[in-house]
Structures are given as structure tokens and as C-alpha cells.
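Left out: one protein chain. Kept in place: all the others.
Chain IDs A, B and C follow the sequence of writing; residue 1 opens each chain.
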Amino acid sequence: SCGGSESADKGDQAPAQGFKVASHNAEIEGNPYRVVYENQLLEAIEGYKADGIVSEFASFTSNNDSAVESQQVEQTINDGYDLIMINPIAATGLDPVIAKAKEAGITYINADCVYNSNDIINVTVDQEAWARINVEWAVETLGSGSKIVLFNGIDGNSASELRKAVYHEVCDKNNVEIVKEFAHGWDDTQAQQQMAQIISSGVKFDGIVNQEGANGIMNAIEEAKIPYPGCITSSEEVRWIRKAAAINEKELVMPFIIVENPPGIGATALAVGLNLLQGHKLDDSKLAEWNNIKYTPSWIMTYDNMGEKLDSIKDLPDSTSVSSYMSLDEARAAYFVD
Amino acid sequence: MFKMHGITKRFDAVVALNEASFEVEPGEIRALLGSNGSGKSTLVKVLSGLVNPNAGKIEFDDMPVQIHNAQDSRKLGIAVAYQDLSLIQSMSVMDNIVLGMEPKGALGIINRKQAYVQAKEILARLKIDCRPEDLVQNLAPSLQSMIEVAKAISQKPRLLLLDEVTASLHHDEVDILFETLKELKKEGAAIVIVTHRMEEIFKICDNCTILKGGETVARGKMSEMDLNEIVYHMTGKRPDADARGVCSDQNENMDQGEPVLEVKNLVLLPKVKDISVTGHKGEIIGIGGLEGQGQSEFIRTLLGAHKPSSGEIIYKGVSEKFKSPAQAIKKEMGFVSGDRNKEAVFPIRSVAENIFAGKTTKGRMFGYLGPKEINRFAKETVEEFNIKVGSLKHPANSLSGGNQQKLVVGRWIALAPKLLLLDDPTKGVDINSRREIHKILKKCTEEGMTVMISSSDNAELLEIADRIYIFYEGRVSAMLAGENRTEEKLVAAMMGLTSCEGGAEISG
Amino acid sequence: MVNNNKLKQFVRDNQIGMALIISAALFTVNIAINPASLNANTFGSIIALTLLLSFASAGQTMIMITGGIDLSVGAVMSMAAIFTANTMAGQEGMMPLVLVQVIPMALIVGLINGVGVVKLKLPAMVITMCVSNVVTRLQYVYTQGLPTGTTSKFFTQTLQHRFFGFIPAMSLYAVVIFIAVLYLLNRSRFGQQLFLTGNNKNAAYLAGIRKDTVEILAYVIGSLLAGVAGIIGAGYMNFVICQSLDSYTMMSIVAVVVGGTLLIGGKGSYLGTAAGALLIIVLGNCLSVLNSSDSVRSIIMGGVLILLLALYNKEKPIRQ
Partner (left out) sequence: MDRVDQKMIERFESFRRAPAFTGFVLFSLVLLLNIGLQGPQNFFTASNFGLLLEKNTPLILVTMAQAMLMLLGMIDISIGVQLSLVNVIAIMLPQELGVPWPVAWALGILAVMAIAAINGFFVAYMRIPSLLSSFAMIYIVKGINVIIMSKPQGTVPEVVWRTYSKEIGGMIPITFVIVLIIFLFWIYLKKTDYMKHVYAVGGNERNAYASGINPARVKMKAFLIAGFITGIAGLCLTAMSASGNPLMGEAYGLKSIAACILGGIALSGGWGTMSCALFGSGFLVLIQSSVYYLFKQLYVLIPGFQVTTYWQNLVSDSIILLGLVATIFTAQTQRAAFKNGIKKQLKGGERLGE
């Protein structure tokens, strides 16, 4: 893990006045997931600032323009930030910039969406594992020979494509037919429209495998007053959790699974980065391909543990997602040798 | 030498040309005549490649030719000066003149020096007072027309077509043009002139071809024709005995009653420098002068389209400062522009809507206005003013030019304004339609309307106006009334010679 | 030959009819490919989505008749939707409060657009695009990017409910909006002035029409209609995030253009727009029947659009 070792010596002198941290984000606007990512990052930063660990924090978004993205990262390199965190547009496209950061001796952490480079540290949610939990549950619930409707995120997007591959693989293996496949862009409006089209196309399906956008899908189903699907998967928006619980309040009418894809991964990555700056050494055994620290989802809600999970989020407003992140010490305990 | 026959062109329902034929020889100047909408421009455009005929044959030097586009036409040695110009406003005079046949050097790079010389030469030949590098958009309309001609002539054409180019030219410019045409004729070019100004035809043309309703109805030598005969072929009617009579007797009560309009020392720089004019009830006030002496600006200022720098406008006894035409029109003014395409007609809206346009403003903005009301009003107007329309529902651009103009005049007269302003309303309108418009105006004044009409046509002014103000360089150089309304005095005043008696009347 | 000409004439002069015919044809193809899709839900969802799109396109129709274009429709709708969901927050009886926020917002946006286009003479496409960006950014500053509350149950019911299983309750709103827009365009002085101004601004001015006022009003009313469409959109989806209705900008333009309104202004109709909206929704529905990837669907969509445009919005040739 090259990124870590290089900044190690530098970190020992710096903490007195705190580190300068820059966060880059491909997009925030239009993506509720990234909004929570950003908010939790800010929340964590407040704490680190109070403790004097971080002295300066700046946040940038490139609105999915890779030219702007690499310009902003390079500007922060030139401006002497100690830690650069990025949730990138794509798994590639920043090699030139990473080379510069490395030359400048800056700690460069890539969060959330994996970036394919051995010169940096990745801290990501294991998308394949996430997708597998979802789809394997769905296949098990519906049984072999059943039919599903599949919703992807954005065709051409890394995370979306990773998940899509797993969905197809598992479905094929278990003889489950994908009767319709759409990409709703993680957007409830589009999801609602597409679901309406699917319903009116009269196609028969047993269940829905989906990622976010579940509220839009349910809107279409309720508007058309068709029976609830045999199963539905989605991620951890609080509004959806409550909706799913409400539907199944009296008895199980619609099997569902909610698997966390915690946006707090950003703040966790920040904790990893700060540990590196403080001179701690990563546990190489925890690293997957591309120096990837993979977070495997553990917050999983189904009908069986519905009450308990609902209880644990009763203070959260509808508009957020279930999400947590690691503190500095938790991260050190989890991923570092010392 | 140049022959076309059996040319037919239909625009949807309108038959613009119906088996028309036409021919012209090298060394000949031929007039192409016909009333508005008879198909002259269409015929010219068939030759220039702008119109694709439905049927017909064209022969050049006894060889059949096909003209698919403007390039083909140019290659055959045809050059056209269009009625509505073909200049690019945002480009320089030089670029315009050489456009499409730029002198080129290596790698397709334009030889600017040669182009400059070429432009300079043709400008000098036509005595056009501008520099090759001036932008066309900054030039006066008459200069632009001359440049349109220059552009055509500089192609050294074998066949030169001039479509109503003299309509916006000054006398002296027309003279220069005719001189040049005579030279070209000697050099063996064939020249075709389209115009509504009859005196010009007799001055310069050798022969003429007359179109009526898209058909060629007559051709002959100018020396063997007279005006009556031409008008007969154009209209199918012998000119009425009263053609001149209607308008000739003067309105006796013009000085009675208080003035409807009193303009005192109006200034709108740079064009209008100091103008005072009075108009009485039931009077036709003419405004004359060379083009571009401030007439248009003056009329538009009265209407509130421009804000005067100083001076006073007293209208119906009240000193008014209109901020927009909307305000003036609310107070019962009306305005007819001669520039149909730009300022008067709504080409793709229906005839009915066009007629109703002035009336849409009378009433609450969000009040009810249904098609029944529009159609009833339009129907009455069409009948009253004898406008030839296929259907009230057809778009206005399906009418011929003259009828479009009658439509615009009708639009206003039907509203019975107290003061009707007309800016060169009969430009490019054929004799017959023109007379009808005059009749209408005359009738309106009898009912108490005041009419103020500017015109580039002296004969028209002398014929219909009770009093004529002549503008020169933004001032009134003379006011002619009664006996004084003679051609000589008018022309003298147009040249700025104010020493005649007419001038004295202003101060009086 | 004659028949051929008549057909051409019909195609050109009956945009509404053609849009309906093509919609019907597409729908037939749809059913032929997939007979299962002939059901009440199909009609219900097609009608509902068509109505929503035609609400969103009402203002666009007016603006395009003046020869302008409004790229801020989607942003205004999203902003209005956010106000709606945020204010209602699941409670009943908040509609007046929603209107108190949405109307001034839409007025201001419309006014900036209108003044920018008419008085400052900026190209409509560019000024409305920039305004749209700013409105979008304001949504984020206002909500901090998070999804906002929920619309009231009753309001959502008035939109989602289906009479007889296929007539969406939204049709009740449609009655009001259609009557209002049709009155404005076809039965009022304003409408008449709008068409004339769109066709020839100079002539309109000299005929005493207050063309600037008329044109600015078009932008303002257009923006207000977008605001209303946003409120309805929020109710239909019952909760909202930033930019959720943005896609309606482009969809509205396509609906208006396919409905026969000329891009250069002066000609157009709201019924045409509604037919255009239907055509687009049916096309989307038809594509969803095809079992292909999104990319292939996207390519087909583009191809069909080009064909429709070649049919409807062809400019006149220079050589006649």
C-alpha cells in the first residue's frame, strides 16, 4: 500500500496544527445518496475540527464533468491539502492526477465508488456483495423458474454495472427469468413512469429486483391497484423503510429486503485517511484488489426483523437514509495493524 | 435568343404563372409589365433558379436548358436584381458584390486586392457614393438598391433582369442607371425591366411583354403602344374616364374647423430636424420629398414609435406624448406602412385575422374574442373594399402584393380612425389597385377622417393631396396648396430650393 | 398523383389528426407485439402521463407561439413541487399556503425570462437555460439536497384515483386547465395578439399591439402554468426531491413541436400539443414493450423523433 507508507513520516509532524482536508464529489445535486454522504462527512469534520485534528476543510463537486473534476483535484493538490478524498465520476479517468498527488506526497483516498488504481487507497461498500445479498434473497423467496422485473441505476455507471452483472449471474444460475429490465437512474420519477409502463404492458412478473427508486415503483403499483409484487429489494431510504413496513403492518403481504448501502462510507474513508496521516499502518490483509477496504453491508431488514429495525430508526426523518460511519478509533481498530 | 414558353407555376391553390411565355434578344431592353400578382416576379425567379416551375421549357441560344438553382442560372449568364434585394446586411459592400464569384488565389484564399478593385470599379461606374468596405446595413435604402444593381451588373451578364429596382431610387439615380443600361445594351446584353412606373418604360424600353393572371397577354414595340393600351392589357379594362377625375377637385372645407393635428417644431435627430405641420378634419395631407428626408421617421414619431427629441404634437386639441403606437392607436390613429413584409402583414395568419389585427387592441386584454366576431368584421371589410381573397381562412401571404396592401388599408379604414397615417402605401402597387386605394381614402375624408400620406410618387401626391408638405433634409422646404400644386414646384422643393412661393406659405 | 398530393396536404394541414393517427398506429403495433398490454391499466397510465405532460407543455406552447422557447419549465416545476411537498408535509388543507409560495416564485421566474428575452433581447434559449440553472441551485440551497415532505393524502388521491379503473381523476384538473388555456389562446384578445406578435413583431407593434407586454405575459403565464404543473406533479408522485421534474423541459418542447407548433412562432395550438404529448407517451409505452436494453431503446427513440420532425417541422425550401 504505497499511498499509506509515503505519507506516514509526514503525518508525525503535522497534527499540531491539524490537517487540511479536501473532499471531491462527482455529483451531489440530484442524488439523495450523495447528499447524505456529504452531510455525514460534514458532521464528522465538525468533530475532527473540534478535536484539532482537522484545521481546514473544503468540499467540491464537479457535476459529472470529468474535466472539472480533474481540474479541481489538481487545484487542491497545488494548494497543499494534506488529504484528498474523492467520490469519483468513474472508476478511471484520474490516473494523471493521481500520479501528481503521489509526486506531491499527498494522501489520496478514494471513497464509495471504487477507482481502479494501485497508487491509492479505496474505501468502498462492496457493491457486488450488496447486490448478491439482494438478489439471492429474491431468488430464494420466489423460487426457481419465477419471473422478475429488474431495475438498474444508470447504464454505463460503474456501480450500476457491477450490480447488474451480479443480478444476471445469480438469476441465470437459478433459472430465474428477467422479463423486463430498465434503468431508472436512481430516480423515483423515472422509476414511477417505467413501472407504470411495465404494468400497462401486461407483462407477468413475480417479483422486483431494484436499487433505490422503490417509492416511485410503489406509487405506480398503488395507482394501478395491482397486487403487490411477490418480493421487492431496495436500499435504505427511511421513507421506503416505513412504507414497506406499513404495507406489511398486519401481515406479510409483500416480502421485502432492505440492505444498507451506507452513504456514511465517505466519513469512514475520512477516518481511514486521517489514521494514515497520523502515521498508522494499514493491515494489508484487509485490502482487496486495488487496495480496496471493502465494507460489507450488515444492516439488513426483512419482515422477520421489521419491528426491531423500525425501532432503531424511529428518530430519523423520512428524508434521510439509514447510515452510520466509523470513528477514528473504530477505523483504526478495524483496518490498521497498530 | 432567350426564350421560355409554357411556363406554369402553382403555389398550392394560387396559379402564379399559367403557360406564360417570354423572350428577349441580345441588345434589347424589354419591359415586363403586369398588375400586382400577375406573375412578373415569379417569372424572373424561374429564370434565376429561385422558383421551380411545374411545367415549361427554357431555351438559350436555341438550346434547351435546365435551371435547377441559382448557380445554374449564373452559369448561363443570367443576373438578377431582386425586388426585395439579395444583399447580406451584415457584410461589406465589396463582399456582397463579389459574393459567389470571389476572385481566388492559391488554396482558395480570396484575392482581396482584386476584389477591392472590382468593387471600386463598379461603384464608380454607377456613381454609387459609398466605400467598398462599408457595411450594407449602414447604408440608406436607395444606396442598397443601387448596390443590388451593381452586384448584378458586375457579373457581366448576358441577360440582366431588374425586378422593380427603381421603386426606391431617386431621380438622379434612375438616370445614372439608365445610362449604364444603355451602355450594356450596346455591348450586347439582353435586359429585362420590371416596373410599375410607366414613364420609365417609355423612356428606355424597346419592347414590352405584358402578363395578366399569369398568362402572357401581349407583346410589342414600345413605339407602337400607348399607356391606355398597356393598361388595357394589364387590367382587361379601358381606363375609366374618371380615373383622374375622382381626385382632382379639391376639398373646399379644408380650412374650416379646428385642426385635428398640429405639429410644432418636431425634432428627432438625426433625420428629423425641425418640422411643423397642420392637418384639418377631412383633409388629405401629402408628404413628399426624395427618399430618406425624414418622412418615415416623422410619421412614426407621430404614431409614438419614436420619441422626439423636442417639439410638440397637438392631436385632437391635446398635447400628446405617445410612448408607443398602442397609445396613439387607442386615441384613434391608424397607420399603414408601405413596407408590407416587415411592418404590416402577418404572413401566416389568416386574412380574417390580418384584417382584424387593428381591432384586437380595442378592448380588455383578457376579454372574450371569438372567431365569429373576427370573421364578421373581416367579411364586411373584404366586401366593402373589394379585396380579392380566396377564403378568409387562407393565410395572408397567399394574396398578391396589391391585395395585401388593400387588406392593410382596409384594416384601418374599417376602424374609422380620426387620423390615418400612410407611409408610401402604394409602393409597388399596380395602377388599378392604387386607384382603388385612392378612392377609398377620398371617401373616408368625406366622412371626416384626416389622412396624412407620404409618397415617393409625385404624381400620386399631386393627384390626391389637398396640401403637400415637401421634406428636405429633415425640414419642410415647402408647403404646396391649391394652385401651387404643380410638378415643377414640387420637384424644386424636393431639391431643397425653397425660394418658390410655396416656401413662403410655411411661415405664414 | 392527385391522391398523393391530397395526402401530402392532409399530412401538412392536420397535425393534430396526424399525431392522433400515429399514436393510434403505434398503439396498435404495441398491442400486436404484446397483446397482453390491452388492458385498463394501459389506458389509465397513458392518459395520466399524457395529461401531466400536456399540463407541463401548456406554457411552452404559448411561449413557442411567440417564437421563443422556455428551458426553465422543468426547474420551475421541480421548485413548485418542492414547495408543495415541503409545505403540505402530509397534512390536509395546506393548498392555499402552497399557492402563496408557488405563484410568486413562478411570477418572478417568468418575469425574469420575459424581460430578459423581450427587453434585454437575449436569446430565449440561453437566458431561460441560465435562469433554469439558478432555480435548480436554489432548490438545493433551500432543501439542502434532501427529499422534502409528503403531499397530502387527499390531494394525491384526487390525482391518482381512477374512475372505472381507467379514467384518472387527474382529468378533473385537466378540464379546468384545458378550458383556461384554450380560452386564453383561442378565445381571448390576448391569444389573438399572441399569434400576431409571434408571426410579425414589427407589424404587431405598429398595429397598436403592446407586443412587449404580450410577450412578457406569455413567459409569465407560461411559468405560472409550469408552477401549477409542478404542484400537480408533486401530488401525483406524493414526494419530491430536487430536480425530480426536470425531464419535463425537453419533453414539453418535443410535445409542442410534434403537435405542430412552429419553432419560428406565429402558429400552433394547444390541442396539437396535447396530441403531441399523447404521441410521445404512447411511443415511450411502445418502446417499453420491446425487450431490449435501454441503449437500443434510446436509439430507436432518437430515430423515431427524427422521422416525426421530418414530417412536421420541416422548414420551407428556398427554391419554391
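As a convention for this text, a contact is a pair of C-beta atoms (placed from the backbone, for glycine too) under 8 Å apart; a residue touches a chain by one contact, two chains touch by 3 or more.
The shown structure was predicted, so the numbers you read here are calculated from the model rather than taken from an experiment.
Looking at the complete complex, one finds that the omitted chain is in touch with A, B, C. Check B:N54, B:Q89, B:N228 or B:N265 against the missing chain and you find that the one touching it is B:Q89. Residue in contact with the omitted chain (choice from A:T92, A:N118, A:S144 or A:N175): A:T92.
Residue-wise, the contact with the chain that is not shown comes from A:G156, picked out of A:G47, A:G105, A:G156 or A:P317. In the full complex, chain B contacts the hidden chain through residues 48, 50, 69-71, 73-74, 80, 82, 85-91, 95, 99-102, 104, 107-110, 129-130, 134, 138-139, 151, 270. Touching the omitted chain from chain C are residues 116, 120-123, 125-127, 129-131, 133-134, 136-138, 140-141, 144-145, 250, 253-254, 257, 263, 293-299, 301-303, 305-306, 309-310, 313-319. If you put the missing chain back, the residues of chain A touching it would be 25, 28-29, 38, 42, 45-46, 56-61, 63-68, 70-72, 74-75, 78-79, 89-96, 116, 154-158, 160-161.
In this section, only the chains that are shown with their structure count from here on.
Taking the mean of all protein Cα atoms as the centre, the chain whose own Cα mean lies nearest is C. Our note on geometry: chain A versus chain C, Cα centroid distance of 35 Å, whole angstroms.
Taking each chain's centre as the mean of its C-alpha atoms, chain B lies 43 Å from chain C. In the complex of the two chains, the chain C residues touching chain B come out as 184, 186-193, 195-196, 199-200, 202-210, 217, 262, 266-267, 318-320. If you check the complex, the residues on chain B that touch chain C are 11, 45, 49-52, 69, 303, 305, 324-326, 328-330, 335, 337, 342-349, 353, 356-358, 360-361, 363-371, 374, 411.
The touching residues of chain C, when paired with chain A in their complex, are 34-39, 41-46, 48-49, 136-137, 140, 144-150, 160, 162, 165, 237-239, 241-245, 247, 284-285, 288-289, 291, 293-295.
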